[in-house]
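Below is one structure, written out as structure tokens; the observations come after it.
Not every chain of the complex is shown here; the ones you see sit where they belong.
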Amino acid sequence: MGCLEFLKDFFLGFWDYETPKMMVVKDRKLGVIYRAVQFMVITYFIWHVFISQKAYQETETRPESSVYTEMRGVALLEDSIQDTTEYARPSEGGDVISTILRKEVTHDQTQGTCAEHYSVANANCTQDSDCTKGEIDFDGHGQRTGRCVPYYNDTFKTCEIKSWCPIEEHAVVREPALEQAINFTVFIKNNIHFPKFKVLRGNIKSNKPKKLLRCHYHPKTNPYCPVFSLGFIAAQAREKFSELCRTGGIIGVFINWKCDFDMDPSKCIPTYSFRRLDMRKNQPSSGYYYRFAKYYRKDGVEYRTLIKAYGIRLDVIVHGHAGRFSLIPTIISTVTAMTSVGICSIICDWIMLTFIDKNEVFSGKKFDDISKEPSQPITEDLTLTSYGSTHSDLSDGVPL
Amino acid sequence: MGCLEFLKDFFLGFWDYETPKMMVVKDRKLGVIYRAVQFMVITYFIWHVFISQKAYQETETRPESSVYTEMRGVALLEDSIQDTTEYARPSEGGDVISTILRKEVTHDQTQGTCAEHYSVANANCTQDSDCTKGEIDFDGHGQRTGRCVPYYNDTFKTCEIKSWCPIEEHAVVREPALEQAINFTVFIKNNIHFPKFKVLRGNIKSNKPKKLLRCHYHPKTNPYCPVFSLGFIAAQAREKFSELCRTGGIIGVFINWKCDFDMDPSKCIPTYSFRRLDMRKNQPSSGYYYRFAKYYRKDGVEYRTLIKAYGIRLDVIVHGHAGRFSLIPTIISTVTAMTSVGICSIICDWIMLTFIDKNEVFSGKKFDDISKEPSQPITEDLTLTSYGSTHSDLSDGVPL
């Protein structure tokens, strides 16, 4: 065959349409099985993939989010008034904000020498030789001077240390908890942007200027008012507020945006959930506290007031998920669905050939054994004739 | 058939090759339709999946990122010099940094008693009995003492409260905005690591030590200089700087790494974009401010200077996306593409059997109705003969 001839053949053949030859089995049992299996597979796919998972949508799961938090509330603690500036830290209003609920204050520490706490290893002493000069115990408060001194106004003695004096354990003043903080509110402004869909959403409505800070969140009546009292948050997280006052705790504020932009974007309203994030079951290690100091100077000497603050830390965590119809995922999901339907054929072929086809009527029809009636002599590189003729009844072998 | 015989049959059959029988329809119309549909599907797939989506690549979308920020600039505000330490908070240089542009300062507050602000509910009074002792108004500044006192130097009276005195609304000093801050710069160092591809990239080049802090970013001429002036940032975010000075605002700094590691990793340079994150349309609630205090002590009494700071908060948000050729996604995408082409066959089969096949030439050839010529008597468990013979012309029924 010449090259030109070949190209012509190829060109003409290119425009032919090829379609598989099918065998129609008029067996109602098989037909019912086939349709039933097909129905189940299709139903499952439509339900799970298209309705439940919305596989026809293009999705965006990592939106750009910005959080601004602001605490509000005033309370009286013993004789002093606590306002936002006093109990909210850090002050910048980011996505992590903590409220101090209880303080253990050590006033007026200075760099100097004083007695080590008696619970520190090897701190108890009776004479100077019991204290190693220059030693720093990891769990202690400073470097030993090598002297043994009376423990503040007590009768026993401990090693003297160079430290911030007096040490916290001795001089600490435990203030009562700020139980009134249960009414403090936190305003959580969250704006979210889905770059793929060019949609910008916020959790507040635009038209109410002053009302905003005075409202209280309610999923039904007030969904656009992200103001939560600490008591509400604790209750939602199933924690006792008084317990939180005692040990402190970290509570996650989850803002969930689940948006379907095939519908009106304005219907995309976030839901809020609250969960305690520091494990509760193991009491010894749960809780939240931190230490900070305020520094003063008097006559050139630096003083500090050390504060061990127990409180609630709110971690605002934003989850966003948005979807919108798109052609490509629809096609891919449909193709996957249709391909899955192919499983039905495999099952039914297997049923047909194994259970129904007792007389090999179907297999004889379905499988055209090429060695049965060779129309032309076969060339040598085919080992087909050599065993094909002897095993002519094996053609119903192994369907995939 | 013996078991040995069966196994032998199975073994020989296992090495047979099965391939579907095809019918070639020499209909040019159909062929053209088939090829055209095929061409469209393939083109779309190659373009969308392989070129646009790069589905042949393994991707990594959550890189490890580290951000370090540093503000620079000096400005004169009234009579005092503002340097970084004064206006940048928090100082640690993390991915959120704020610049104070305008302050409302309340000097020398102490814990004491003073008159409540007149705008607070029920704060106006004429006699002591108008004020409930011990009451704390949520929007007020402290706890009422039960006395009615003159409002500072004014003629009217309000309830006296225990609070940080004097109250902010009365004693606040509004400082002018730090307009010169438009020239302040922020240096944003960002390093990114794609663990899957073991690639580490940074947004600065290694070889210029001192130049770095003095350059200015330009996408073309200076892509490796991540130093941005606040004016540049505001302009890019389409905000007026003077407006930002007045109300404050949160601006997102988006660093986008879109890396194709099939090319040289050094070509992977980030782009920067800026967008205001607190919604702008609703003026009342947009803006950014926070309160903090500086504490002093004089003669054992604690004083604080309360500062309400308006400013720009920059939230640095890093997006990373990297891809590199990998076999498995390529195979999966190719298989999906090829399977999608199967849709063409379904369409063309439908066209052929419905519109073209008027004389049932094709359907007769395509569908081999098994009941037409039963070569052997059919056993009882087949209901096939019972209706098959009467409906012999139904074989061109329902192609999938």
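We call the chains A and B, going by the order they appear; numbering starts again at 1 in every chain.
Rule of thumb we're sticking to: contacts are C-beta pairs under 8 Å (C-beta built on N, C-alpha and C of every residue); 3 or more make two chains touch, one makes a residue touch a chain.
Treat the numbers as computed from the prediction; the structure is a model and nothing was measured.
Chemist: Starting from the 2 chains in place, I would like the total count of identical chains in the complete complex.
Modeler: 3
Note that in this section only the chains that are shown with their structure count from here on.
Chemist: Mind checking the centre-to-centre distance between chain A and chain B? Centres are C-alpha means, answer in whole Å.
Modeler: The computed centroid separation for chain A versus chain B comes out at 15 Å.
Chemist: Show which residues of chain A lie in contact with chain B when the two form their complex.
Modeler: Contacts found on chain A: 14-29, 62, 64, 66, 68, 70, 72-76, 79-81, 83-86, 90-94, 180, 183, 189, 191, 193, 200, 202, 204-210, 212, 214, 294, 296, 298, 303, 328, 331-332, 335-336, 338-339, 341, 356, 358-359, 361-362, 364-365, 367-368, 387, 391, 393-400.
Chemist: Enumerate the contact residues on chain B facing chain A in the complex.
Modeler: Its residues touching chain A are 9-10, 12-14, 16, 18, 20-28, 30-32, 34-35, 48-49, 53, 61, 89-90, 96, 98, 111, 136, 138-143, 162-164, 250, 252, 254, 275, 277-279, 281-282, 284-285, 288, 290-293, 295-297, 304, 306, 313, 315, 317, 319, 336, 339-340, 342-343, 345, 348-349, 352, 365-371, 374-379, 381-384, 387-388, 391, 394-395, 397, 399-400.
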